[in-house]
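Shown below is the structure under consideration.
Each chain you see keeps its place in the complex, though not every chain is here.
Labels run A, B and C following the written order; every chain starts at residue 1.
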Amino acid sequence: MKVTVHRKAHFNAAHRLFRKDWDDQRNRDIFGKCSNPNFHGHNYELIVSVTGEIDPETGFVVDMKLLKDLIYSEVETYLDHKNLNVEVEEFKEMNPTAENISVVIWNKLRPNLKKSLSLSVTLYETPRNFVTYDGS
Amino acid sequence: MKVTVHRKAHFNAAHRLFRKDWDDQRNRDIFGKCSNPNFHGHNYELIVSVTGEIDPETGFVVDMKLLKDLIYSEVETYLDHKNLNVEVEEFKEMNPTAENISVVIWNKLRPNLKKSLSLSVTLYETPRNFVTYDGS
Amino acid sequence: MKVTVHRKAHFNAAHRLFRKDWDDQRNRDIFGKCSNPNFHGHNYELIVSVTGEIDPETGFVVDMKLLKDLIYSEVETYLDHKNLNVEVEEFKEMNPTAENISVVIWNKLRPNLKKSLSLSVTLYETPRNFVTYDGS
């Protein structure tokens, strides 16, 4: 019996959408006001979904307490109250779109989960814009 | 790396569930108070989900601004503040259930997206009743 | 010790904003697409708030079960799945704006509550538009 457990978390961050190799005008044309050189920011809501067999001894797929702690140590301490472009290694050369942030989060979490478990992450940039990545 | 991007939109509309070829009593038996001949209405919430590869240049699967504009031009202007039974072509001969509305919306959006992208729509008729259609 | 108890309910209805003594053009100018002669509709969310002393015997200001039943019999059966303009007495001569609907609901509930209790109603026409009326 395979069940998916979902855990919700959140973090706040500043970012700017732009490419270094484009000038400000082209960045403005493609990324609109999201390209403001002074940055803007979001309350990111994150749902981490882990699928696997129920452990018959505990009734858990994963211990939610451990999953919560993992999200805290790998994602929240890494991204919360940060300027993504300036302070997060991956985004020094990569545009911090919701799509790319979801891949970075998936890559941070995946090595910490048993191979028998599947992982999907859903990231809300705003209540109206969100993305899902499952490693495929 | 395939990511799904989701965009939320909404529209308000009136409708009535009924079949022209049934009398009012039979419509009332099958569709209950949703068959009120004077119509009732809903705040429909719509989630449009598009899956595809991240464009390495922009970091986007699709430009959310373009997706938002597409939903506006194809769905919101077509359905918002309308009487679905009276004013929307597809529902002159088809019952405007949430299921059928989701198919109509999918059919309006699909030709406007690149073939390499997958499309799914989720439509909330009320906070407690909603449907999902992905073209399969 | 005065406490306010709040109970949430909902109903769906069709309506149209217009004045009979104005022509369609003037109604369209003032009420925009809300004046569509074929009606549109909403999922109305209602919060009924009652303030009074806690009864030391039960620990209740009012019995929530009774309040729920009162909202059902006075408001939901009266407005749910109705066309407000066509089927609700008060709106045959009065525009069914959220403001006016909140006053009608307050007037339906007030006589059924003890004089020592205060009453306020909050009515969501959409998640972004809502009104509050407390009889003052």
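As a working rule, a residue touches a chain if its C-beta (ideal position, glycine included) is under 8 Å from a C-beta of that chain, and two chains touch if they have at least 3 such contacts.
From a predicted model like this one, the values you see are computed outputs, not experimental measurements.
**Student:** For this file, with 3 copies placed, note down how many copies the whole complex has.
**Tutor:** 6
Quick note on the criterion: only the chains that are shown with their structure count from here on.
**Student:** So what's the Cα centroid distance for chain A and chain B, whole Å?
**Tutor:** Taking the average C-alpha coordinate of chain A and of chain B, the gap between them is 28 Å.
**Student:** Roughly how far is chain A from chain C, centre to centre by C-alpha average, rounded to an integer in Å?
**Tutor:** From the centre of chain A to the centre of chain C is 41 Å.
**Student:** Could you check chain B for residues that touch two or more other chains and list them?
**Tutor:** Residues: none.
**Student:** Going by the contact rule set out above, which residues of chain C touch chain B in the complex?
**Tutor:** Those in contact with chain B are residues 10, 12-15, 33-34, 36, 38-43, 80-83, 86-87, 126-127.
**Student:** Would you mind writing out the residues of chain A in touch with chain B in their complex?
**Tutor:** The touching residues are 17, 19, 30-32, 94-100, 102-103, 127-133, 136.
**Student:** Would you pull the chain B residues touching chain A in the complex into a rising list?
**Tutor:** Residues in contact with chain A: 1-9, 49, 54, 57-61, 63-65.
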